[in-house]
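Accompanying notes for the structure given below.
Of the protein chains in this complex, all but one are displayed in their positions.
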Amino acid sequence: MADHAAVHAIHDPNIGNTGLDNRKVGMWAFLGSDCMFFGSLIGTYLAYKGKSISGPLPHEVFDIPLTSYSAALLLASSLTMVLALAALQQNRLKPATGWLFATAMLGLHFVLNQVYEFTTFVLHHNLTLSTSLFGSSFFVLTGFHGAHVTGGVIWLLILVMLAMRGKLDARDYTKVEIAGLYWHFVDIVWIAIFTIIYLIP
Amino acid sequence: MATQAAFMHGSKVETETFWGIVWSWLTTVDHKRIGILYGTSAFIFFLIGGIEALIMRLQLARPDNTLVGAERFNELFTMHGTTMIFLAVMPLSAAFFNYMIPLLIGARDVAFPRLNALSYWIFLSGALFLNSSWLFGLAPDGGWFGYANLTTIQFSPKHTIDFWMLGLQILGLSSMLAGFNFLVTIINMRAPGMTLMRMPVFVWMSFVTQFLLVLAFPAITVALILLMFDRFFGTLFYAPAAGADPLLWQHLFWIFGHPEVYILILPAMGIVSEVLPTFSRKPLFGAPVVIYSGIMIGFFGFGVWSHHMFSVGMGPVADAAFSISTMLIAVPTGVKILNWIGTLWGGSIRFKTPLYFSLGFIAMFTMGGLSGIMHASPPVDLQQTDTYFVVAHFHYVLFGGSIFGLFSGIYYWWPKINGKLLDERLGLWHFWLMMLGFNMTFFPQHYLGLIGMPRRIYTYAPDLGWNFWNLVSTIGAFLIAVSLLFFIANVIRTMRSGPVAGNDPWDGRTLEWSIPSPPPVYNFARLPEVQDRDDFWLQKYGDGHGSAPRPRPAPVTAAEIAAIHMPPTSYWPLLLGLALAVMVSGLMISMYQVVVGGLLTLYLMYKFAMELHRPSTGHGH
Partner (left out) sequence: MADQHAVAAAATHGGGGGHATVKTYINVAIVLAIITAVEVASLYIPGIPGPVLVISLLAMSAVKFFLVVGFFMHLRYDHPIMRALFVGPLIIAIAIILAVMALFSAFVLLPRVVL
C-alpha cells in the first residue's frame, strides 16, 4: 500500500501517504466544520422557537407543498450529480456536462423557489428579518442555506463552462467529485432544515 | 524540466534587488517563509498588546489615577485581550505549525501551499483592519468577549464594535483555512513509515488543535453573524424586548471560547513535549498516554463551556453538569504534567534556555490549573468570577503556560530556522527576569481578587486596601517588558555575529535536526524512511537494546535533487486577502463597496482556483 501510494506520489502531487487525494480529505474536513456552522444556526432557531412575542406564527406562513417540491428538487439534483460523476469517470463528456447542467438548474430552481417564498413572507404576511424572533431566525438560517446552494450553483456552472470549452474531462474527476460532495452536503442540510423547521410542529 | 535555480524559487528566478526580494516574500508559498511571516507579525502584535497592558497597569498603579479615563480603559482591555489571543498567541503557534510540521513529518511542504499563503494574508488583513480602529478613534470597547446586548446598536451605536466583530470574522476565516490545510497535511503528507503513533507529540497536539479550530470557529462565526445582522439589518437575536435571550450570545461565544483556550495551550504543550526529552536525553515518558490525553482534552473540551457562565442563573442542573465535566477534564491535563516530570526524572539534564522556559511552563501552568480547578466549583466561582482572581488564573495559564511554552519553542527551534544560535547568557537573563516579573505581576492578583477587586475597572478608591499590591503588580509588568529587551538584544546581536548552528546543535531526536540549518527550500533532499518514534535519535544511536545504529544511506545525488518539484510563487493569495478586507470593511462604509469587493473576491477566487488548472507546462492536473 505504501509502495502504491509512493508510485502515485511521483505522478500526482495530490495523492498522499494514505493513497487518498488531499482535496477530497480537505473537503470532508470542511463539511464536518460546516456541520458545526449549521448546527449552531439550527440550535439558535430551536432555542427561540415559540418565543416570539408578536408577528405571524410558522404554521400561518409556511407553504408545505412548495417547500416539499423544493426538497424533491434538491434530492433529484443529488441524483443528477452522481450521474454526472459516473459519466465523467468513463470520459463520456456530453452526458457528464448535461447532468452537471441539470444539477445546476435544479439548484437554481430551488433558489428561485426560496426567493418566491421569502417575497411572499415579506409582502403578504408582513414577516421580515426584524418582525420577530421567528422572522430573524428563519430568514438567517434558511438564507445561509440558500447562499450555500447559490455558491454551489455558481461552482457547477463554472464546471459546465469549462467542460463546454474542452477543459474538463476524466482527469478532473476529483475536482468534480469534491463539487459533488459539497452539493450533496447542501442537500442533506436541507433534509435536516425541512424536517426541523417546516414539518415538526 | 526547470533549472535548479528556477525550481528553487518557483517559476521566476529570484532577483537580488530589494523589490525582487520583497516580491518574493509577498508571493511566497513556502511554508518556512510563511512561518517566519507569522512569527514576525505575531511578535510585533505581542509588543503592541504588551504596551496596551502597560498603560492599563500604569493607570491602576495608584488609586484614583487619571492617566486614562474609563472609556479609554475599556478600549485598552478589549484590544489587549483580543490582540494577545488572536494576533499574538495564535499566530505564534501558527508560525510553528507552518515552519515545523512539514519538517517533523518528513514532508516537503503542506498539502495546499497557496491556501497556506492565503491564510497568512487574510490574517494580516484582519489584524491591520482591527488595529486601524485606533487610528479612527473607534477602538473596540466591549471586551474581547463582546457580550450582547451591550454590543447591540442600542448600547454601542458607534462603529467600535463593528471593527471588532468584522475583524474577528476575517481572522476566523484565516484560522479555519489554516486548520483545514494542516489537517490534510498531517493526515496525508507523512513520510513513508511515519504512522500516526510515530509522529512527534508536537505534531499530535497541533493535529488536535486543528480539529478544535475548524469545529469551534463556526460557533463564533454564527454568534458574530447574528450580531452583525442585529447591528446592520435589524434582526432581533439579542433584543430582550422582542423576547430574545442575551444568554444566546454567551452560549455561542463560549462554545467557541472554551475550545479556543485549548487551541491556545495545546501547541505550547506540544513544544514542551519536544524540548523536555531533548534536554533530558530521554524519550517522552508515556508518549502514547500524552497523545491520548491531548485527544481527550480536545474532544471533551466541547463539553465544558458553561463554566464561564456559572453566575448567570442557568439553574442547578446545568451548573452541576458543567461543573462535573470541568473537573473531569483536569484529569488528562494532570496526567500530562506527571508524564513531563517523568521524562525529566533520571534524565541526563542539560540546562539550556529552551529547557528553562519549559520548566517554567510546567510550574506556572500547574499554578494556573490549580486556580482553574477552584473555578470549577460553582459556589466557589460565584465569589471569584469577575474579580482579579480570574485575571490571575488565565494569565498563569496563558502567559505562564502558552507564552513560556512558545518562548521555549523559539529558543529551541531558532537555530534550525535562522542557522544561528541564540546567546545563552542573554537567554537566561530573559528567562529569570520574565519569571520574576510575571509572578510579581500576577501572583498578587489572586489576593486582590479574593479581597474584592473586580475586573475591568479603570480606577479604585484609596481606602480599600488594594493600593500596595496593585503597585507591585505594575512594577512586575515593567520587569516583563525589560526581560523582552534582553530577548530583542539577543536576536539582533546573534543574527549579526552569532555562532553558526549547524544541523543538530541540541543533539535532537526528531527529523528536523537531520537537515541543514536553515533547511533548503525542498527540506529533505531524499524523503526519510521512518521506522519508529524519535527516528533520528535511533539513526544516530541505535535503540539502546544492543542493535547497532542504522547503516548510513548513500549520499544524495544531484539528479535526485533536480527531480524535486516545488510549487511556484503566486500573487493570488495576496490579492484575495486584500479583496476580502475591502469587501468586509465596506459593511461600515457603503453597500456598493461590499458588492464591488464581493464581486472582486469571487473573481479572484476563480482565478486562484484556475491557476493550476491545465497549466501550460503540460502536467495533466
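Each chain carries a letter (A and B) given by its place in the written order, and its residues are counted from 1.
The rule is simple: a residue touches a chain if its C-beta (ideal position, glycine included) is under 8 Å from a C-beta of that chain, and two chains touch if they have at least 3 such contacts.
This is a predicted model, so every value here is computed, not measured.
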Touch criterion as defined above, residue of A:94, A:124 or A:171 at the omitted chain: A:171
Option from B:105, B:139, B:215 or B:376 whose C-beta touches the chain left out: B:215
Per the whole complex, from B:53, B:107, B:124 or B:187 the residue touching the absent chain is B:187
May I ask you to list the residues on chain B that touch the chain which is not drawn? 183, 187, 211, 214-215, 219, 245, 247-248, 251, 255, 299, 302-303, 306, 314-315, 317-318, 620
Contact footprint on chain A, counting only the chain that is left out: 8, 18-21, 24-25, 28-29, 31-33, 35-36, 38-40, 42-44, 46-50, 64, 68, 71-72, 75-76, 78-79, 81-83, 86, 88-91, 169-171, 173-174, 177, 180-181, 184-185, 187-188, 191-192, 194-195, 199-201
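Just so it is clear, only the chains that are shown with their structure count from here on.
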Residues of chain B touching chain A in their complex? 111-112, 176, 179-181, 183-184, 187-194, 214-219, 221-223, 225-226, 229, 233-237, 242-245, 248, 252, 255, 565, 602, 606, 613-614, 620-621
Going by the contact rule at the top, pick out the chain A residues touching chain B in the complex. 2, 6, 12-14, 16-18, 20, 22, 25-26, 29-30, 32-34, 36-37, 39-41, 44, 47-48, 51-54, 129-130, 132-133, 135-137, 139-140, 144, 154, 158, 162, 167, 171-172, 175
